[in-house]
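Here is the structure we will look at.
Note that one protein chain is taken out, while the other chains of the complex remain in position.
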Amino acid sequence: MYTEKVMDHFSNPRNVGEIDNPDGVGEVGNASCGDIMKIFLKVENNVITDIKFKTFGCGAAIATSSMVTEMALGKTIEEALQLSNQAVAEALDGLPAQKMHCSNLAADALHEAIKNYKATHG
Amino acid sequence: MYTEKVMDHFSNPRNVGEIDNPDGVGEVGNASCGDIMKIFLKVENNVITDIKFKTFGCGAAIATSSMVTEMALGKTIEEALQLSNQAVAEALDGLPAQKMHCSNLAADALHEAIKNYKATHG
Amino acid sequence: MKRIYLDYNATTPVRPEVLEALLPYYRDQFGNPSSVHWAGRQVAGAVEKAREQVAALINCSPAEIVFVSCGTEADNAALKGTVDALKAKGNHIITTAVEHPAVLETCRYLEKTGCRVTYLPVDADGMLDLDELERAITPETILISVMWANNETGTIFPIEQIGAIARRHGVRFHTDAVQAVGKLAIDVQQCNVDLLAISAHKLGAPKGVGVLYVRRGTRLTQFMHGGHQERNRRAGTHNVAGIVGLGKACELALAERETHAGRVRELRDRLERGIFEKIPNVKLNGHPTERLPNTLNVSFAWIEGESLLLNLDMKGIAASSGSACTSGSLEPSHVLGAMCVEVTLAHSSTRFSLGPDTTGEDVDYVLEVLPPIVQRLRDMSPLYNCRQQESCAGCETLKKL
Partner (left out) sequence: MKRIYLDYNATTPVRPEVLEALLPYYRDQFGNPSSVHWAGRQVAGAVEKAREQVAALINCSPAEIVFVSCGTEADNAALKGTVDALKAKGNHIITTAVEHPAVLETCRYLEKTGCRVTYLPVDADGMLDLDELERAITPETILISVMWANNETGTIFPIEQIGAIARRHGVRFHTDAVQAVGKLAIDVQQCNVDLLAISAHKLGAPKGVGVLYVRRGTRLTQFMHGGHQERNRRAGTHNVAGIVGLGKACELALAERETHAGRVRELRDRLERGIFEKIPNVKLNGHPTERLPNTLNVSFAWIEGESLLLNLDMKGIAASSGSACTSGSLEPSHVLGAMCVEVTLAHSSTRFSLGPDTTGEDVDYVLEVLPPIVQRLRDMSPLYNCRQQESCAGCETLKKL
């Protein structure tokens, strides 16, 4: 069902955890659909220098969370905003059809975190 | 499906054929139901001294024809009229349920032959 | 005793390659393909592979294959599903008088629910009149259901032309291809077929599995409601082993059908020629040329089919008959009836259907055994050489032969 890359990120997720005093936090999803993703950011000179996630969700949700943190780390805010859910899925060599809509939200969580960073750091 | 006795009478039917100048002939069934039985009698002193049959029909039809001729031979007309389709079926150790009505006509053919005998020799 | 099976249209033995392919799915890989764990994943792939194998045989996309439990279910689902899905459009179905009961009885049931059904007649060879078919189409017509090949006589209908008529009138087209798949080349694209029924046990795969091909975009109300299997088109846990077996049988059919058909046709022709040479007063039932290569249906005048079958059976030969006594009903074959075969001859009809395991020796054995059996039964028949022909009702009807 899942690609090798998905299973790799699912079994060895990168950047799990929280950041103390983050510069930005984003949360998407909700309990009733079974997926909640939370992304924490550190930003220095407009560049994402640290990023962590916590996810309640299925294999796809965890793998996309992990992948998006890896893709965003070291990017500028503007570059990170270009990352789409689609790009994350592609980086994982694809997701099962039925997961494309419900569990593929990690880029949205990243964007929320950036929005939160912008709102609080003007 | 068929009992051993049925298969015996079907494979080695007794009294097949016609009688020249019979004293009575009876025919029952019709082509559209797939069963036609014809019974020929010789009667002497009120006793059935010869009996033959010809049958177009399934295994049950042939076996019951054969059996009824064996049962009737040597009987008086009155005794032969007591023979029922049921008795023939029982003498064969039974017939499959779906054959009980359609192919179990041999006693009827015998009775027709006796009727014919009485009408012509009455 | 010698055992010669000449009833391949009734059912077929599972081919050794098929049995080998499906056996692992009972114990080693027994999972439910709907499960996400290892036990489910192992078999989900096997089901999808079978889907591809079936699709390749009939030239459709794997997504258009819906696995069901038998040919009967495929026919029921096609007809009932169409009637419900298209009820806003109309309620008229066109079919033929010679369909298998899976279609005919379903139509009779649908008539009770308010459908109008046209049962097209056939000629003496069992062939349809396509002009009549086209004239039967009305604006209310929602479905044409015509079998690809007849199970009793082997007569093959001109499916490509019927598909063209259906397309021209924008009417959905279902074909019961249960007897055709594995025996004839099947191309649902070329023939513009929207729905097609397959039964596994007719082509060397196990009983209890079938396929309904559903052309993409064909709206069909679900027949079996329940779980999400088959993309919500057929609920119920997959018969994994059966499906794998059917897939394998389709793969084999694709590779070998032409060769097998050629061989079987030769043997069937040899049997046919032999019977007509050796036995007088025999009638061929079915089309002389447009006929399944494996099927021979003949009536032996003056004798009844079941008694002939029993005699053949005692010699180890398995065949079948259109007589009432073997049809499970009180009437002889409705197919022969529709072809206006005289009723006594219908009762005496006998079908020999050959298969890939049939040999020349088998055919020769039948040709040796059959003539004396027929003669013996004729000698026993009141209709044969009847001395009172004039007064005998039974003989009347047979004079036509």
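By written order: A, B and C. Residues from 1 in each chain.
Keep this in mind: a residue touches a chain if its C-beta (ideal position, glycine included) is under 8 Å from a C-beta of that chain, and two chains touch if they have at least 3 such contacts.
Since the structure is predicted, the reported quantities are computational estimates derived from the model, not experimental observations.
A.B. asks: Identify the residue among C:Pro121, C:Gly236 or C:Pro371 that touches the chain left out of the display.
C.D. replies: The single option touching the absent chain is C:Gly236.
A.B. asks: Which listed residue, C:Met224, C:Leu254 or C:Leu367, touches the chain dropped from view?
C.D. replies: Of the listed residues, the one touching the omitted chain is C:Met224.
A.B. asks: Using the definition of touch stated at the top, determine which of C:Ala164, C:Ala318 or C:Leu367 touches the missing chain.
C.D. replies: Considering the complete complex, C:Ala318 is the one touching the chain left out.
A.B. asks: If the hidden chain were put back, which residues of chain C would touch it?
C.D. replies: The list for chain C reads 3, 5, 7, 10-14, 16, 19, 26-27, 30-32, 34-40, 69-73, 75-76, 100-103, 105-106, 108-109, 199, 201, 206-209, 222, 224-228, 235-242, 306, 309-310, 312-313, 316-320, 326, 328-329.
A.B. asks: Identify the residues of chain A touching the omitted chain, counting contacts across the whole complex.
C.D. replies: These residues of chain A touch the chain that is not shown: 2, 10-11, 13, 16, 18, 27, 30-38, 54-62, 98-99, 102-103.
By definition in this document, only the chains that are shown with their structure count from here on.
A.B. asks: List the centre-to-centre spacing of chain A and chain B in whole Å, with centres computed as mean CA coordinates.
C.D. replies: 91
A.B. asks: Mind checking the centre-to-centre distance between chain B and chain C? Centres are C-alpha means, answer in whole Å.
C.D. replies: Here the centre of chain C sits 39 Å away from the centre of chain B.
A.B. asks: Any chance you could list the residues of chain B touching two or more other chains?
C.D. replies: Chain B, residues with two or more chain partners: not present.
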